[in-house]
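Submitted below is the structure of interest, expressed as structure tokens.
A single protein chain has been omitted; all remaining protein chains appear in their positions.
To keep things simple, chains are lettered A and B as they appear, and every chain counts its residues starting from 1.
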Amino acid sequence: MKTSDLLNLLIRLSNAFGPVGYEEEAIDVIKEKINPFVDEIYVDNIGNLIAHKKGTGKKIAFFTHMDEIALVISTVDEKGFARFDTMGGIDPKILISQRVKIKSRDGKTRTGIIGMLAPHLQNKETRKEVPHYDDLFIDVSMNPDYEKVTTGDLAVVDITSYMLKDKVIGKALDDRACCVISILLAEQLDKYSSVPELYFVFTTREEVGGLGAQVASQTIQPDLAVVMDVTQDSNDSGISMGKGPVLGVGGPIVHKKYYKNLKNIAKKKNVQVQYEYTPGRSGTDADSVQIAGKGVPTLILSIPQKHMHSPVEVINPKDIEESVRLLESFVESLKEGETNEV
Amino acid sequence: MKFKRLKKLTELYGISGFEEPISEFIENEIKNIVDEYWKDEVGNLIAHKKGKKSNRGRLMLLAHMDEVGLMVKKINKDGTLAITNIGGVDPRVVMGKKVKIGEELKDGIIGYKAIHEQKREELLKTPKYDKLCVYAGHEKEDDAKSEFNVGDPIFFDTQYKEIGNYAIGKAFDDRNGCEVLIKIIEYLQENPVDYDVFFAWVVQEEVGLRGSGVAASQIEPDAAIVFEGTTAGDNPELAESRWAAKIGQGPVLTYAHRGLVPDRKIFDVIKEAAKKHNIPHQFKGRTAGGTDAARLARTLRGIPAGVISTSARYIHSPMCVMSLNDFNNTIKLGQTLITEGKVLSK
Partner (left out) sequence: MKELIKKLTEISSPSGREDSIREIIISEIKDHVDEYKVDNLGSVIALKKGTSGKKILFDGHMDEIGLVVTNIDDKGFLRVESVGGVSPYILLGSHLRFENDVTGVVGVESETMKDAGKNIKELNYDLLYVDIGAVNKEDAEKKISVGTFGTYDSRFYDLGKRLVSKAMDDRIACAIMIQAIKEIEKPKDDIYFAFTVQEEVGLVGASVAGFDIKPDMAIALDVTAGPDTPKGFKRMGFKLGGGPTIKIKDMASISASSVVSKLKSVAEKNNIPYQYEILIFGGTNAKGYQTTGAGIPSGTVSIPCRYVHSPHEMVDYDDVLNSVKLLKSVAKEEV
């Protein structure tokens, strides 16, 4: 895939509407793009999209999640002020003064505004405080048919993904950026005459605790799982965008031997990588993937991101391309049956 | 020394995710006295003693190999190592201690600002892990980086010691359970039973009961007994009514804990066996804290389990105390239950 195609895909996926448990739009895009490179593609009982490429030898599964954090309308009053709950972790600060896109259960899209009382009407005390969800509301009264907005309608911040210099900005790049890695990887691996048994699992419900990944891991029981998610670009950890994929290291979850293999392959192929310690819980699908069924050797690969869980998440596409390059060689090494150090 | 192997087991270094030294040690101890054994994808060690008769059921005995500890989070500019905890470790127990770092067990220490440098308020305030670090003899970031990596495990470094009827040391939670399982295998050599007994030394209990479900999925047992190290709490600063257990009063039986009320019939079988054979025992006085029994209940078709613990004071720290009489009685109770076989015939 050319870089320009990659960028288009990333932007398209970011724009797709896909709150936790309602990922249909994202599914459509991923399906269309990965279909040429796999043998079968299906949505499982819990809503994971699974693309399977037949091969020989080890069963390798790549996990990325396609759900995004969102709001859900919990009640609406007669004047058109809607209360809401969150699906996934959302900072109330980033919600203030946003326009949101509401998909109603009647299939229509409507607009809402999360407003802020003007400073004139605030006092010293209230100015210091960030209103909690309990004190925030979505104003839907501007819609001529606002009474059609009902409990259970889903909403995301209304932003269109775009390029800022060489970076991509948008919502839901956590973790659709990694979905792009899986699609590109499938494309690359399609060029080989023989590959291991490959599963590209696009999971649902990661943002509410990894339920989707647990089910997929239980069902597929791969010999190796590579879980891909975004991680914080932060001064504290020293992890930054544009410096390549981040390998999860240490701790109970990451498989030590496969980790060494991956690290060595990065060196051999001159892929610049970064490292991130993984404590008892990684906060990714890996937590449930590893201990599903009879247990699954698991690796974590992340790409750095700024402003996670906001409408202006930032991704450097170079990290995506480098991740694909690394994983392609990694899969190649597994195909050759190399589980020992390379 | 009454329990030489327990000494070895507790002195081995194995925090959650780094249990290999423990499983290797146990493997060596049991490999010639079990019918089969294997290590699974997440590092659990599983062994099988076949019953004299087939189809008499499958009992699983379980103990966890991991202990709590720390991990290198970042290598600081001044060559020290920033740390985070693996499993529940109170930052107040790590200061002024020696530690071992990495799988190569390099030496380090965890200090804290001298008392002279602290303000009165700071003296009695629990520092966060952000304020703690390991010093391993390096003054520069690059020097430290040549020796250590982000993600390296950090272990408590405590020698086991027996004093009279007590033992002091680290990792009694749950290496004592690991030893109980080995003792039961040895006992079965002399006293075989009709049914199949599986032994699982599992990983990652301390970070969320993560190993036991994986082990049980391979064994598919009909019932299980979890051997744990539990907290005692019998100290003068805590009202007696709030103690979880008292060391020296025998194995601790659990009627309820976090995330599960363990199977009533198995609980009764254990209680009756202890009574009948005059094995001192006590009931856990608190319901806080869970064990792998909670994971087993949620695995496959639901595996009913009982929980038997040896209590120790000050667990999840580098310095714990337990009663060797309790430990002996736990072993005795375990062996008794195996011979009775009633845990299965519920």
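Here is the rule we use: contacts are C-beta pairs under 8 Å (C-beta built on N, C-alpha and C of every residue); 3 or more make two chains touch, one makes a residue touch a chain.
Note that this is a predicted model, so its numbers are computed, not measured.
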(message) So there's a chain missing from this view; which of the remaining chains does it actually touch?
(response) A, B
(request) Out of B:A274, B:I303, B:C320 or B:L333, point to the residue that touches the absent chain in the complete complex. (result) B:I303
(message) So one chain is hidden, and I want to know which residue out of A:L10, A:I30, A:M87 or A:V246 touches that hidden chain in the complete assembly.
(response) A:M87
(message) Touching the hidden chain in the complete assembly: which of B:V93, B:I109 or B:A256 does that?
(response) B:A256
(request) With the missing chain put back, which residues of chain B would touch it? List them for me. (result) 239-242, 255-256, 258-264, 283, 285-288, 294, 297-304
(request) Considering the whole complex rather than only what is displayed, give the residues of chain A touching the chain that is not shown. (result) 20-22, 44-47, 72-76, 83-85, 87, 133-134, 150-152, 205, 208, 211-212, 214-215, 218-219
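Following the convention adopted for this analysis, only the chains that are shown with their structure count from here on.
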(message) Based only on mean CA positions, could you tell me how far chain A sits from chain B in angstrom?
(response) 36
(message) Going by the contact rule set out above, which residues of chain B touch chain A in the complex?
(response) 16-17, 40-42, 44, 66, 71-74, 84-87, 149-153, 203-204, 206-208, 210-211, 213-214, 217-218
(request) Give every residue of chain A touching chain B within the complex, in rising order. (result) 236-238, 249-254, 275-281, 290-291, 293-297
